[in-house]
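For reference, the structure is listed below as structure tokens.
Note that one protein chain of the assembly has been removed; the remaining protein chains are unaltered in position.
A and B are the chain letters, set down in written order, and residue numbers restart from 1 in every chain.
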Amino acid sequence: MQHEFTITTSGAGLYEFTSEVTRWLCTQGDGLLTLMIRHTSASLLIQENADPDVCRDLQAYFSRLVPPASDPAMQYLRHTAEGPDDMPAHIKAAMMPVSLNIPVKDGRMRLGTWQGIYVFEHRSAPHRRHVAACLMPLG
Amino acid sequence: MQHEFTITTSGAGLYEFTSEVTRWLCTQGDGLLTLMIRHTSASLLIQENADPDVCRDLQAYFSRLVPPASDPAMQYLRHTAEGPDDMPAHIKAAMMPVSLNIPVKDGRMRLGTWQGIYVFEHRSAPHRRHVAACLMPLG
Partner (left out) sequence: MQHEFTITTSGAGLYEFTSEVTRWLCTQGDGLLTLMIRHTSASLLIQENADPDVCRDLQAYFSRLVPPASDPAMQYLRHTAEGPDDMPAHIKAAMMPVSLNIPVKDGRMRLGTWQGIYVFEHRSAPHRRHVAACLMPLG
């Protein structure tokens, strides 16, 4: 009842993996699903998966709210050894979830109609992101 | 041990439902309570419930941090079909919790003295918000 998902990213942005989670759950039963991303420069989000502009706008907003370390407004940052996207990635990882919990009933996540599960990659370079999963059986 | 709370909102702001949760739990026993909001344009918060100015100030701050799409600074947003408050609501829903976990002991949530549970409505129009609840029994 523990598992690990691997999501391959190709730069900053949102990567949906709802269907991978759905597939794994259908062999597991009911309970409480917990997901935790094992990194400090990417986040887990539940967000709208109907209009792709939502993901695009989320990325656009947060890249403005937390500009790269090369931006004049961000000159106070010190953790810049890995590049201008390094520390902003940690900041975004502090502002957005590292863990998510989703009740599961009759083998299905109790998500709303438009809710999808995403890795939000904050780094510019491609990464392999590992998400620890755990299903606590109920009843 | 699964349940759904429905919270009726009348525009952007915080709506406390701690007492509804307390009432439901007292018939359930001990364990781990999980709440998950089934929407991507509202959040769940644990916040101070002593001074109502805290909720007012939270609303005032986040409406400035994420202005409506009609604001000149937000012209880059594309997901605006449902109105100027649509995409800012998704952004706030990414920044604030979609799920909460509260340990329960002797039938009571282990909240701090001033902690209350809220739906933070990010849309301008009234909505009915659904919160999935799940109590995992302990011991």
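Some observations on this one:
Please note the rule applied: contacts are C-beta pairs under 8 Å (C-beta built on N, C-alpha and C of every residue); 3 or more make two chains touch, one makes a residue touch a chain.
Every value quoted in this text rests on a predicted model; they were computed, and no experiment measured them.
Of the listed residues A:T40, A:S70 or A:T113, the one in contact with the hidden chain in the full complex is A:T40.
If you put the missing chain back, the residues of chain A touching it would be 1-2, 32, 34, 36, 38-40, 65-66, 76-79, 81, 87, 90-91, 93-95, 97-99, 101, 130, 132-134, 136.
Interface residues of chain B with the unshown chain, by the touch rule above, are 31-32, 45-48, 51, 53-54, 56-58, 60-62, 65, 95-97, 100-103, 105, 110-112, 114-115, 120, 136, 138-139.
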